[in-house]
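A protein chain is absent from this complex, but the other protein chains hold their places.
We call the chains A and B, going by the order they appear; numbering starts again at 1 in every chain.
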Amino acid sequence: MSPAEETGAEPSTPAATTAESAPTADRAGEVVLRAVDISKTYGVTRALKGVNFDVRAGEVTVLFGENGAGKSTLMKILSGVEQPTAGHLELDGERVELASTSQAVARGISIIHQELNLNANLTVRDNIFLGREILGARGIDYRRQAEITRELMDRLEEPVSPETLVQDLRVGQQQIVEIARALSTDARILIMDEPTSALSTSEVHVLFGIIRELTRQGVAIVYISHHLEEAIEIADHAVVFRDGELVAAEEAEHIDLPWVVHTMVGRDADYDFRDRERRHGDVALSVQDVTVADPSTGKIPVDHVSVDVREGEIVCLFGLMGAGRTELMEALAGRDELAGGRVTLDGTDLAGRGIGDRIAQGMGLVPEDRQRDGIVQMQSVGRNMALASLRTWVRGFFLGKRAEFSSVARTISDIGVKTEGPDAPIMSLSGGNQQKAVIGKMLLTAPRVVLLDEPTRGVDVGAKGEIFSLLFDEADRGLGVLFVTSDVGEALTASHRIVVMSRGQVVCELDPRETGRDEVLAAAEGTVPEHARTSATAGTSGPAGDPESTSRTSSTSTTNGASS
Amino acid sequence: MRRTILSTTAAIAATGLALTGCGGSEEADAGGEGGGGEGGGEISIITVDPSNPYWSAEIDTAETVAEEMGYSTDTSAHGNDPDEQTRLMETAINNDVDGILLDPAGADESVAIVQKAVDAGIPVSLVNAEIAETGLAEAQIVSNNAQGATVGAEAWAEAMEYEGTYVELLGKPSDNNAQVRSDGYEGVLSQYPDLEKVGEEIANWDRQEGQEKMEQLLSRYPDIDGVVAGNDEMALGAINALEQEGALDDVEVLGFDGNDDAAQAVAEGDMAATVLQPITEGTTQAMEVLDEVIRTGESPLEDEKVALDCVLITEENADQLQGFSLEQ
Partner (left out) sequence: MSSTTAQQAAAETQRGSRFSFSLGSVLVEARALVALAIIIVIFAALNDNYLAVSNLTTIAKDVSFNAIIALGMLMVILNAGIDLSVGSTVGLTGAVAGNLFRGVDLPLTEAVMFPATWVIVLISIAVGMLVGLVNGLLISRLNLAPFIVTLGMLYVGRGLTQVLLGGTNITNELRGQEGLGNTGFFEIFASRPLGVPIAAWVMIAVAVVFSLLLTRTPFGRWLYSTGSNERAAELSGVPIKRVKTRIYVLTGMCAGMVGILQIANIRSSTADLGEFYELNAIAAVVIGGAALSGGRGTVRGTIIGAFVIGFLSNGLVIVGVSPFWQTVITGAVIILAVAVDQIQQIVQRRRAQARAVAEARRVSEQAERDRDSEGKEAAGV
């Protein structure tokens, strides 16, 4: 589709004129977009179940919900990325079909995605007008585009030159460019999916200022964030999703953090392993002062982390996004090299061992992003599950197919993967069963310790309980488990010990039997509860411990020590 | 740009020049000491494909003759790609060489770049193929492909006893010589009503393709009597195919070029005849003209176009053929 066609059909008024042409503020509170009985099904997974939902002009509607609750799916439907399986959308009371994002944009609906959708090799200007180039007599009118870009960026208080390449910007600045692009379409309805995840505190304040200004102009904002406090701060109106259903809707004055958390999690999960008998043996996995550096950014996502996992123990590594959990897990699994520290399994130092060696030694990772890192999409359930332990079935030159088959089939039935059989395509399974298959793959390697990164991401509630039940069963047989989560409920109900991480460091260790939800959350933000057992390494890090200041202090002290 | 590493037949090629009676206008043996004082510049030799024995002989001759005249040489190959030829020529022009010996890639395509060299004051001597313009190059010395095809076809027709069915293997369609030779064969063979051409295939001058195509043609015409091929490589491929089917004794094969493998095949009776392109002689002549122009500014030729007649190679003289030269 040529940009001329698109812009010609519905001339996008450049943002410079927003003030004049913006929807009038007196429509505030009016419902502009309504989702009616929207359902969405992926294969056998039902991501949305008959959702009714209003978006009002001049208001910020915040969507709350855990991972997999259906928020993102709804956003995709509202922005034309996907079409509902059942139900429909009404725009200004009129039934509409949004078959593509460009149709949605033409009707004034814009989305800022969680993942940055910018072309790093293009300039800020070109990114903002990509696909909607302003055509002049001599092709693209770059000057006009640059002018509008400059005005937009000024308005967002991020005055970078329109000719700057996006790859030269900080991630936060790139996020601002993304917002500028959405604004440039003169959207009446602006959907923001985790817009602050890459922003600094001051940038967040600027963004909130802009959101306020936009709502004054009558723009409807739909806002999603995992950062609950932030989201509550900006909300005019909140709706909460759980398991594909809209479970609560409330005005801003009636909501607070406990309410949001409670409604999000709903009935406390139907599993609770806190009181289960535990038999812990010797230390199986020992992580000492592990540091991981990211050479491309120069950041240190994991900073001197120490944690032990004993036989039969289930340790939860709790932290918010960006706390360094995934980086730690991948380093433990052997994908990245350590910048410092030591990892031992049953007393054997794992330094210099690759992923395969570590699996053979008895430790493997169930990764966070199942589609990207967990499953081989083209292959069957059985082949996926067998992948990590093929060597154990080799007889002579060849794979002992019968041995492989019976092992895989046994594991499938032991852990309850719902599949037609080992030869069913892995993609025919629901998210929860795919996850079980990935866990099964690791269990087939007869591990001593299993690492799991967000094991319940994109898994429905029923399957969550099954997955943890499975892990506890294995723990009873002596398996050590280290899992990462950002779900407080999970951390509290499905672990023997909670290790809280924040900004690359261990803040404290908590006992789930004596800890409340708020304390865990507070710890993840850096506030150590009084009764917390401080961890060996991070015990000294103060409240709201800014890792930079801490490390600076410590490094200065060592320098001093050395010089004196 | 490729500098060729060649050693094998250079000496033979250089000394075996005393080929007579071939319509050459200049005495070949001029690599002498006479112009040594004035020589000593640089000559760019731009040719087609050093991996092919035919052009390999051309390069050997050109380098040897030029070095005897006191020039340094720089050899490169364009692989019959006019764009590559343009690049190589421009490099030579930029290097301000004293002369260029060019085996052109295409008659029309090469005019502009030769013009450019002439405009830059660099004399160009053409060998082996022509360009579609006169008055630019100092010399255009080619072997007479049409005449060669005619004598080859005559000899082959005689071997066939003027009757039977035959197939033809054609060279690269983009190469003008493929058509010239095919027309030359046709001109002779159409005179004999009992010689019937039943099929033709393109084998791109290549031995393996010639063999593959011949195998397939044999499946279609198991009782074929003869094969005419546009060059020796294809003919040798056809001979392999015939040998495998045990049909070689009953089939007469005609080649063209006169390379060493073909000479041997003719000598052993596997190939009825081939035609020697006097490439060493032509190259020597072209180089001499270039030398004369560089030294005196005057071309010794009255007409820049010289067509050297080709020599028929049959069982009688095949054993004297080596490195594209007939030993006396």
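Odds and ends about this structure:
The criterion applied here is as follows: contacts are C-beta pairs under 8 Å (C-beta built on N, C-alpha and C of every residue); 3 or more make two chains touch, one makes a residue touch a chain.
Note that this is a predicted model, so its numbers are computed, not measured.
The residue from B:Ile93, B:Ala149, B:Leu170 or B:Cys310 that touches the chain not shown here is B:Leu170. Within the whole complex, the absent chain has one touching residue among A:Gly364, A:Gly465 or A:Gly526, and that is A:Gly364. Residue B:Asn240 is the one among B:Asn240, B:Thr274 or B:Ser325 that touches the chain missing from this view. Residue A:Gly382 is the one among A:Gly341, A:Gly382, A:Gly431 or A:Gly489 that touches the chain missing from this view.
For chain A, the residues in touch with the chain missing from this view are 39, 41-44, 46, 49-50, 85-86, 333, 335, 354-360, 364-365, 367, 372-379, 382-383, 386-388, 390-391, 394, 397-399, 401, 405-406, 409-410, 412-414, 420-424, 441, 445. In the full complex, chain B contacts the hidden chain through residues 2, 4-9, 50-53, 55-57, 59-60, 170, 173, 199-202, 206-208, 211-213, 215-220, 222, 233, 236-237, 240, 244-245, 259-261, 264.
What we mean here is this: only the chains that are shown with their structure count from here on.
Between chain A and chain B, the centres computed from C-alpha atoms are 71 Å apart.
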